[in-house]
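Take a look at the structure below.
Only one protein chain is missing; all other protein chains are in place.
Take a look at chain A:
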Amino acid sequence: MIRRKKTCWTAIMMVCVLLISGCSIWPGQDDSANNKKVALTLWYWNRSIDDKLIAKAREQFPNIELTAQKIGGDFKAKLKTTLAAKSGEPDIVALNDWIMELFPSEDRFYNLYDLGAGDVEDQYLEWKWKQGVTPSGQMIGFPMDTGPTALFYRADLFKEAGLPSEPAEVSRQLNSWEAYAAAGEQIKEKLGGKVFLTDNIGSVYNQVLSQGAERYFRPDGSFIGMDSPLVRTSWDTAIDFKQKGLLANADGWTPGWNAAMNNGEIASFVGAVWMKQVLQEAAPDTSGKWRVARAPGGDGNNGGSFLSILKSSEHPQEAFELVRWLQSPENQLEQYQTLNLFPSAPGVFDSPAMKEEEPFFGGQATGSVFAESAQHVPDAFFGERYPSVHNIITRRLNDVAKQNADAQQVWTDTVHRVERELQR
């Protein structure tokens, strides 16, 4: 009797343990076998794809059972964890401009060229398309939106300082970083030193760099060196801005930045098209006073995302058809209207939706400025180690800007630090 009781208890305990530890005793049944629909999972983050477009996709592809999951929090970390675990991977996944960090793991993705991506290549911006292609020639990311850059400036403050205030004139006169710095000094002088030309040193460095073609690495993975002309120019320009006192030292994504923008302490900044939204939310009181002109020194790009198909997907062809449809030029244009995602398909740049006047920018149609910029972004190679090298440099620049560290000393340290980093 006691013995049976014990056995019974043991059984109960074991079941409890299994339940707690989340083990499943019975293998999951395969639904797809008796269901003709193809099941696809899509991972994206809030505001990267319009929810209405996803609903439309379900109508467009009745044979696809689409599960679209908005992944919150640290998207990249979650994706990497899933990739490391090799289980529970989605079929389609959105990637941001950190796509190059995944190039060493290109074998975990389908080569979109194999699925027919080449057929639509000419519909997209060449430089954007290339960002999704690994050095070995595999295409792992299909173009979503882009982030062409331009100069955001306060027309009223520019006027007060005796500078041109009309976008066309600003684009023409402030066409180089030197001219832009000179304008900054004029603003400082005329407006009693209360208004800074731009926000922070990192943004100056980053924007000069993003206008050039050669970054830190060549496509074969070799390091160009810290003495590459582009890196030197970007560094020197950033230091020059600091020494001339043109920086408000307001870091992006902080309440201080928002406040400085809203209070009119910052007269301008070079930023990507998505900064429109950021600025409108940060500085509602300055509505109507901003304008957008072509960036000094040339056009560049910040950010922009991609869609990828993971190798674990059982239905890559269907997934690719879906991706191609979601990011077709027409749908990209629609998402420009709904979510302000700037298209990577130049074919729609001339459509009326891109030329709408915006009250926040004093009725200027800023879409055409960014469209012009997007078509002149230089073709640049990043490489998977770009983020770590770039991060070291911008971090050290901040020491110069905020703690008045000696620029020459910091440069020497930075070169040393980058060399160490690359030996790892």
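Everything that follows uses one rule, which is that a residue touches a chain if its C-beta (ideal position, glycine included) is under 8 Å from a C-beta of that chain, and two chains touch if they have at least 3 such contacts; residues count from 1.
In the analysis below, contacts and distances are computed from a predicted model.
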{"item": "Among \"Carbohydrate ABC transporter permease\", \"Binding-protein-dependent transport systems inner membrane component\", \"siroheme decarboxylase\" or \"Fluoride-specific ion channel FluC\", the UniProt name of the subunit that does not appear here", "value": "\"Carbohydrate ABC transporter permease\""}
{"item": "Contact partner of the left-out chain, one of A:A260, A:A282, A:V323 or A:A407", "value": "A:A260"}
{"item": "Contact with the hidden chain (one of A:A57, A:L83, A:A181 or A:M354)", "value": "A:L83"}
{"item": "Touching residues (missing chain, whole complex) on chain A", "value": "6, 9-10, 13-14, 16-17, 20-21, 77, 80-81, 83-84, 101-102, 104-105, 108, 249-250, 254-256, 259-260, 387-388, 391, 395, 398-399, 402-403, 405, 420, 424"}
